[in-house]
Each structure stands twice: as structure tokens, then as C-alpha cells.
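With one protein chain withheld, the remaining protein chains of the complex are depicted in position.
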Amino acid sequence: MPLFRRILVANRGEIALRVIRTAQEMGIETVAVFSDADRMALHVRKANFAAHLGGSTPAESYLDADKVLAAAKEFECDALHPGYGFLSENAAFSRACAEAGVEFLGPSGDAISSMGDKVAARNIALKAGVPLVPGLQDDVDEDHLVTAASEVGYPVMLKAAAGGGGKGIRIVEDESGLIEAFRMARAEAKGAFGDDRVYLEKFVVEPRHVEIQIMADKHGNVVHYGERECSVQRRHQKLVEESPCVVLTPELREEMGKAACDLAREVGYVGAGTVEFLYSRGAFYFLEMNTRLQVEHPITEERYGVDLVREMIRVGAGERVNQPGEPRGHSIEVRINAEDPTNFFPSLGVIKRLGLPGGPGVRLDSAMFRGLEVTPFYDSMLGKLIVHGDDRNQAIARMRRALQELRIVGVATSLPVALRALESEPFTSGNYDTSILTTITSENNEYHLVASLAGALARFLAAERVGAASAAHAEEGGDRAPAWAQLGRRDRLWRATR
Amino acid sequence: MPLFRRILVANRGEIALRVIRTAQEMGIETVAVFSDADRMALHVRKANFAAHLGGSTPAESYLDADKVLAAAKEFECDALHPGYGFLSENAAFSRACAEAGVEFLGPSGDAISSMGDKVAARNIALKAGVPLVPGLQDDVDEDHLVTAASEVGYPVMLKAAAGGGGKGIRIVEDESGLIEAFRMARAEAKGAFGDDRVYLEKFVVEPRHVEIQIMADKHGNVVHYGERECSVQRRHQKLVEESPCVVLTPELREEMGKAACDLAREVGYVGAGTVEFLYSRGAFYFLEMNTRLQVEHPITEERYGVDLVREMIRVGAGERVNQPGEPRGHSIEVRINAEDPTNFFPSLGVIKRLGLPGGPGVRLDSAMFRGLEVTPFYDSMLGKLIVHGDDRNQAIARMRRALQELRIVGVATSLPVALRALESEPFTSGNYDTSILTTITSENNEYHLVASLAGALARFLAAERVGAASAAHAEEGGDRAPAWAQLGRRDRLWRATR
Amino acid sequence: MKYEAKLGDKVRVFEFKWDDELLIATSGDHVAALDVSLVGDGEALSLLVDGQSFDIVTDVQGQDVTVQVRGERYEVHVVDERERAAAEVAGNKASGKRELRAAMPGIVVDVKVAVGDVVEEGQTLVVLEAMKMQNPLAAEGPGKVTKVAVAAGEAVAAGALLAEIE
Partner (left out) sequence: MKYEAKLGDKVRVFEFKWDDELLIATSGDHVAALDVSLVGDGEALSLLVDGQSFDIVTDVQGQDVTVQVRGERYEVHVVDERERAAAEVAGNKASGKRELRAAMPGIVVDVKVAVGDVVEEGQTLVVLEAMKMQNPLAAEGPGKVTKVAVAAGEAVAAGALLAEIE
């Protein structure tokens, strides 16, 4: 007996396909939902059933809670998987599912809303004993300044309470400049915002983004599967993730894991979740909790030999969470975004050709297919390439190899940027932080000559084909379709070396 | 510093690509060799260098030891990987490589020739204490018959010494019928072959093909990585392999592993090897040793988290073999043969479309690409689909899911047969032997209606396109190429549901 | 236009009509509204019927359509009304021509006859190597060779015409 009869997958793209794959393996039927733009999408084709939501914008389709829930009822689903994004962190939607008798495969509405509110989340973290970035939540006065600063530890940051977007921030390295900086910060804040309140916070140097994957069941058990290092980011968008994090000690890993589990217990969490931390020089500080499955979950799966979607379904059905086994080796993920690698602008178009990597230790979670039209309506992420190796060096070499095998023609992707990051000294040495991508800009010029040659050659061969086609056309009195002549010409090229 | 500077890969197809991938990950350059028919093959395109051997038959190319070795010298290779088949078990070639100063990534010529000769291999096994199918190597006489039969254990097989191809064989279930059967066998043998000698051997009931993967270094260390169960065969060709074997106890696994290592030690083995056994009701008997990497090696890699090609290269370079870690989960491989699934005839043609599976626990080792021409010159195996799961049930479900995702258009494949085998009761229960495929013949008829509908629909849509194309052609006065009109028509179909 | 689809022993008749954006399929008493999408350049045929989703791959070669559905592969023979009528007329004509075709793909090792040769029943015409075995292919009846379609050394596909005898 399957744990559920039928799951509605309230998402699109690679994550919808990810959920469908596991459900299929568990003998559970799936219902896809789709917008007008996604009629041909893989998640629609691979599900057992498909419900048309209409429209092409997210608001008209995947974000429309009423339409999605109506589909779940129409198709008599007993569970719903929200994926990530869209309705996955919508507390009201989680509650609506519960009321409709459809098991929401994620936390309760209350858990989602506590963690979704920054102040509430911070307070819960305090209560659960999870470290926060040290600082004062209230306005500082000059009398307490020196004591407070030495308590949080240098360097410290002085932030205008009314500021934003990096304005009104001053970094102070040690006590000598503190008072003067404070006075200037007050004056600047007054001038810029008409409000002279200034907060004091520890300045986190060389910050690394490290997060803990947890899973909680309905019986109060919470387990964690170690960490993921996600510091390779541009504009706060992760591009490359790895596990384990090279700088974490086993002790620190256990501390962070325990903190993440304590936090989840504090809010009566159920399902998969991720607790994000800033790591800096042996210390870690709570950032936020993502109350859903994350994009980068596969690197955890590869190391622990666990299927996290399967665990989500199991705990949703009331089963007890399995104890994680021993992790093995090293895993890396690279996101495949439809973006121009030179400026990160979205790249739209149709995937005309697709060559996929294979071999040992390579996994592709993707919704790409030949003929896919990349539209401006949704996120630019087309999928993820994941590798696993015995150790970090093998994993890096494997990812480089797999990236060289993967070919996408028709839209530009961010893959060359990921490849350069993987080949950079900061990454290979492991000594990097969230600023790593700003240091990597230039393309690899090793193949400039061969690329120029190939470019010229491609135009030469195209002209040859057209020439051959016109000749054939003329010979045949224009009756013959050019396609055939092209084929004949290509045939000659194909056999050029025989 | 890489372990070798440059490896010649003396093979083609998926195994050549397999070796290239690992070498690339190890920072070692590769040289592909190719026949006329393989100019466009993936192994030629993915290697750093490519040497043309000429010809299209194996004898003119991949089997021509002189040409292959000349290429290794021309490209200044310091090592050579033979893959499987072709020159991989050619003792003279192994010796020639050694003489030429090219490290042959496999055993010495002597080890290959001892194991390649059935009688020699049997004697080495005896010496190493590896169990053989019990029986008498010489003619039995009636006086010793009863004692001998009870020693080897019933049922026993009486074989005419001069017989062959199953002729002159009698199975005796217990002592009561022994003498009579023996006399009849003698008389029959005399009549049929003019030679009345009869041998006695244990009749192996419900035989399962179970093999042990070993790896040996140049320092006398031999390790094993457990077993593979390869009983799903047709005409002695393996189609589906799994690891672990469901009927093996941990004790038996250790016994078989030890036997395999002892055998390898006995011949001073170096590199990867497989010792094949017949398993029957708690006992195992030596069949033969394959002195090379085998097709089905990836299921061992998936369970042990080891890259066997990497280990081969390491031990070839004189490094010590790593101790295998703890195995994890269950792995299954399905071979992708270009064969008509109804009669196993080879299927030739061009791969016109290709859809590859993905997601968790799925690996594809294949040399397929869109445009690949499957020729009659080589083996029909195009690649292998490999899955890994927590347990056997998950692995089976995953393989079924992956098989449903994999699409090959242009040649027929054996995949539907593998799918039916995986769904059969003998396989799912684990209670099967080498006869399993004879019990599975009929195709799944669940989708007969939808397949008929799709067949009719495909022709209807094709006719619509041609109709639209002719109409466009007529309207435009015949000037316009049909291709454009088809596109216009398809465009309407694409948008049919918007 | 009606289409007869034969799969195994069973023949099913389908008729299709566009109704705005849906395709109405009729087969006997059954009527279904199909939401049909051709994906890419014939990569797949996506069918939504009654909420159910089928991702199908079809390959049309004349009247033979290979259909792949959920890992299974079906050979469906499809004729339309006109072809059926034409076949019935043709079926009534007697033909004295015999074709020798390759039962499996292979390489032609030897061609034993030439156009104009008179051959007896059972006489070897062509030797085909397939699956590492040599297969002599013989005349099914006596006659005169009117066509030799292959030469030694050539690779042939299953079903390829090798020779004709009249």
C-alpha cells in the first residue's frame, strides 16, 4: 500500500519533476498543474494527471492558491507537495490544505509564519539558544558604547536605524576610532534620514554562507544531515554549492546541527527545512530558516544516500523519520540558469540542441528538453548539475568534466561562470567567502584561437551548404526542396575522412 | 603530478568513454583510436587526441595489436587501457605493451594466459582451494559409481566424454536409479559417439551466476568488492545485473570473496578482475576468471563509492590499492542493446531522437548521441543504465522509473525486455535463476489502446502537415520550401491548447 | 478520414476532427477530446485525455508506426481508408514476382547469382553474415533473377530487398 494515493505537485520546472520521480518510485500517483506557457513542460508530461490552471504569469497560475487547491480536490489528492518558491512558504495555504483534508508536505501554517517574520524568528532563535550576530537591538548611547563594542568583539558595525541599502554603515576596527566614528555616524544619520539613532552590531568578516538540512516528523523527532556551503553567490543568488564545508570542524558541525534541530523543535516543525547561518572564523550566527525543500538539497542526498523527498512524504504520512546514516565523500551542485554569462541578464529562446553529461558520480536534475521554450514568466533556473566524489578534489574534477560535457544550444547559460569559479584558486584552495564571484570575471582564453577558427568554419560550412542547395535547386529546376540538397552536402562532409 | 602523462584507450563505445572520463578527472591526457565507422563516435570527440586506425571491421582496427601499439608509441603514451573485449584478454598484447614500455592497465601476459585456458584455470583454482563443481575428471567405472555419486551429492549428471552440446547427458535424482542410468548412458555413448566413457559431475540445480570483483596491486595486495548477481541472461548474454545478490549470506560472501582473492594471488594478478561462480542452494563453484574490467562494473562502484577505473590506473602506476569502504544500498544495471525486443535480432539505423533519464540515483554510461549510426560491425551494446537505491525495492522502482524516462528513436532496443524482467514476480521476489528470461515473453498490454490511438494519431498529424505543406506550396506558386509550411502547421499544433 | 490501427491481433478504427483547440477522436462508441501537443521537432507527443497525461514517442515509417509509452514499445500498423481500399484492389491481382529480403540486418558476404540467371527452388542466392553466423538465403521457388539489389561487402538493414525472381 502506498503511503498516499495521489499527490498534487504544486510547482513547475525541475523541482516538480523531482517530486514526481520520487512519488512514482513510491507507487504514488501524481497530478501536475500547469500554466498556458507550460503545456509542453516535462512535469506535465511525466505526471499521471495534469490540471490546467490557465494564464502564464505566476499570479494567474502557480501562485493562485484557490486554483491549485481546487485542482487538488478535483483530482481527489490526499497530499500536496509545494516544492520551493510559489506557495511553499505561504502559511495561509498550508492551513487551507489542512482544512481541506489535503496533507501539506511541509510545516504547519504557524511554523511557516513564525519563521517568515524576521523579528519573530530572531526571538525564537534566542529562546532556543541559537547564536545570533552579536549586537544591541536598541539605540546605543555614547556612555555604553565602549563596553558594548568590546562585548560583541571587533570589528563592529555602526548602522543607522533608519538606513537601508548599505547607507549609513560604518565599520570600526578597534576601540581607538570608536567614539569618533560613532559621533560621525549619528551626525550622518541625522542629516540623511532625519533620525540619529544608531545600532551596534558585530561586523562579520569573510562571511561564509553555511546551512544545515533538517527533517522533522510528527512525533517530535528532528534529525539533521550536516551542512551545505553556499558562498558562491552573485547578488545573493547561489550558483555553486558544496558539502561538506571545508572549514567546519566535526565539533562545530555538531553544534550547528544541534542548534538547527533545537530551533525546529521550538516551533513544532514538521518536514524538511534548512537553517541558514553566517560562518566566520570559527563562529556561526543564525540568519534565517527556510521552511521548505531547497534547490541545493541533492548534494545532501548524495552524501547521505537519502532521498529527502521520500522522507518528506514519509513523515507527512505520519511515519517516523529515519536516522541519517554516515555521510560519504564530497558533493557539489552547479545551478543551470538561462542567463548571459557576461552580464547575468536572462536569456530567452528555444533549446535547439541538448547534450547531457553522464558517467560515474554525475546527476542531472533538470526540466530541460530539446524544444523547450525559455519564457520570461518564471525563474531562469533550468536545472542543476550535481556530482559526487570520494573527496573534494575528485568532486571538483568531476564537476569540471561534467560541465564540459553538458551542452545547451539556443539559450545562454551561467555555466561558464560556474566553471571558472571551480577552476579559481579561492575555490580549489577552499579559502573563499561570499565575495568569491566578484574576483572572477574574465573568460578562459585558452581556446580563443580554436573558437575563432570554429566560428569562421561554421560560417564557411553553412555557406557551402547553401551553395550546394542552390546548385541542386537550379539543376532540378527548382522542384526539389533544399533540405535534400543540404543532406547530400552534409553527407559529403560526414564522410570527409573516410 | 598526474600518475601518467597520457593513456591510450584501446577500445570504442561506452567503455572507451568511461576510461576517458576518469582519466580526465585525474588530469591525465587520453588518446582515442578509431575505425572508419567511428569517426564521429563520442570517444573520438571527448579524448584529447585521436588516432585513426583505418578500416571498419574489428580485425582492421580495434583488434589489430600492431596498429594500436604503433599509435601508443606515436602519441608517446606511457599507459594503455584495454577496456573489455578486443585486445583486453590478449596475453601477447599485454606482453608487447610491457616490452614497448607502455604500462598495460591489466594483468601480465602470463596471468591472462593461465586464466584464459580452461584446464589451466581449473588446476590453479584447485591449487588455490577454490571450489569447483564436484565430479570426477576421469571415466567412472561401475564399482566406484555409488560411492562417487554420494560424495559429489545428488542430483548428479552423467556426461558422455565424447559428447557435446547437451547430448549424452543424464540427470539422476537419487541412488535408486543410478546404476541403470549409468549403463544406459554407457550404451548410448557407445552408440552415438563410438566411445563409451562417461564422467560424473554434480548437477547444479537452479544455478545463479554470481561473480566477485577484485583489484590487485603490484605489492601483492588483493581486495574484493563483494558480488554481482548476473543471472538475468539470454543465450549467455547478461541483460540485467544487481548487487548485492539477494540469496548470499554475509558468511558466504566472505568465503567467495576470499576464494576470489586467493585465486588472484595464485597467479600474481595485477589490476581489476572478476571471478565468476555458479551459486546453487548455499554452495558456490568456480566457473572462470575474466582478466579485465567488466561491463557491469558500475553497480559495484555505486555500492562501494569507488571508481574502479581510477583504481586500475592507480595500481598500474605502482600505487597501493585502497581498502574498500563499507558498501551502501542496492544497485542495478540494465544493458542497452540495439536489438529487436521480440527476437533479439540486431537493430541497425541512426538514433534520430534521444531522451535521457535523470534525477536521484540514476547513472548512464553510454556512447549514444543524436545522430549516432548503429553499424553491423560491432557489438550491439550502446550503453548501460545504472541505478542505486537505499534498498532493493527502491532500486527496482528507480530502474523502472528511469527506463520509462529513457527514449531512443531510430533503432529498437532490448529495454522493454529488461523492464518486463524487472516487473516479473521471479525478479521482484528475488527467487530467480539463469532461466528467468525464458519465463518472460509477452509485452505489457496495459497501454495497447493508447498505443493504437497514438499510432493512428501520428499518421493523422503527419497527413495534416503534408496537407498544409501542399496547400502552402500551391498558394505560393511552388516557390516556398515545404519546410516553412510544416513549421507553420506545427506551430498551430503546438499552440493548440493555449 | 478513418485510420485502422493494428496492434497484435487487434484492429481499432479511429477518426479525428479538430474542434477549436481540441482534437476529437472517435473509435466505435467511444469519443474522447484530446489535448494534443507536439513537443520540439517531434521529440514527443503529449496527450492529455480526461486529465490523464501520456508522454508518447512515435516514429512513422510509411504505414508502420513505432510507439513508445512508459518504457514499452509497440509496433502499430496503421492504414487510412484510401490505402485500405487500394490494398483490397491490389490483393485481387496475382503477382508472379518473388522478393528475397533480409530477415535480419547483416553484411552481404557473397552474391551467388546475377540478373538473368535461372534458379531452382532452394538454390542459394545470397549469403548474409549476421550475429557472427553466415546464413545462406535460398530461392523460395524456381524462376529467373530479374534484380540483384546488393553487392558483397554491403551492410543491409532488416527487411532490405536483396534480389527479385520472376
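Chains here go by letter, A, B and C, matching the order in which they are written, and residues are numbered from 1 within each.
Following the convention adopted for this analysis, a contact is a pair of C-beta atoms (placed from the backbone, for glycine too) under 8 Å apart; a residue touches a chain by one contact, two chains touch by 3 or more.
This structure is a prediction, so every number in the text was calculated from the model and none was measured.
Undergrad: Which of the chains on display does the removed chain touch in the whole complex?
TA: When the entire complex is considered, the left-out chain reaches A, B.
Undergrad: Among B:I7, B:A32 or B:A395, which residue is in touch with the absent chain?
TA: Among B:I7, B:A32 or B:A395, only B:A32 touches the chain that is not shown.
Undergrad: Per the definition of touch given earlier, which of A:G85, A:P341 or A:G371 contacts the omitted chain?
TA: Considering the complete complex, A:P341 is the one touching the chain left out.
Undergrad: Since one chain has been left out of the picture, which residues of chain A touch it in the full complex?
TA: 340-341, 345-349, 352-353, 355, 375-376, 400, 403-404, 406-407, 409-410, 412-413, 415-416, 419, 443-445, 447-463, 490, 493-498
Undergrad: Name every residue on chain B in touch with the hidden partner chain.
TA: Spelled out for chain B, the touching residues are 32, 39-40, 44-51, 75, 369-372.
Operating definition for what follows: only the chains that are shown with their structure count from here on.
Undergrad: Would you mind checking which pair of chains has the most C-beta pairs in contact?
TA: The chain pair sharing the largest number of C-beta contacts is B-C.
Undergrad: Can you give the whole-Å distance between the Cα centres of chain B and chain C?
TA: 31
Undergrad: Just curious, how far off is chain C from chain A if you go by their C-alpha centres, in Å?
TA: Comparing mean C-alpha positions, chain C is 48 Å from chain A.
Undergrad: Quick one: report the Å distance separating chain A from chain B, using the average Cα coordinate of each chain.
TA: Whole-Å distance between the two chain centres: 38.
Undergrad: What are the residue numbers in chain C that touch two or more other chains?
TA: 35, 37, 43-44, 48 - these are the residues of chain C that touch more than one other chain.
Undergrad: Hunt down the residues of chain A that sit against at least two other chains at once, touch-wise.
TA: 39-40, 46, 369-370 - these are the residues of chain A that touch more than one other chain.
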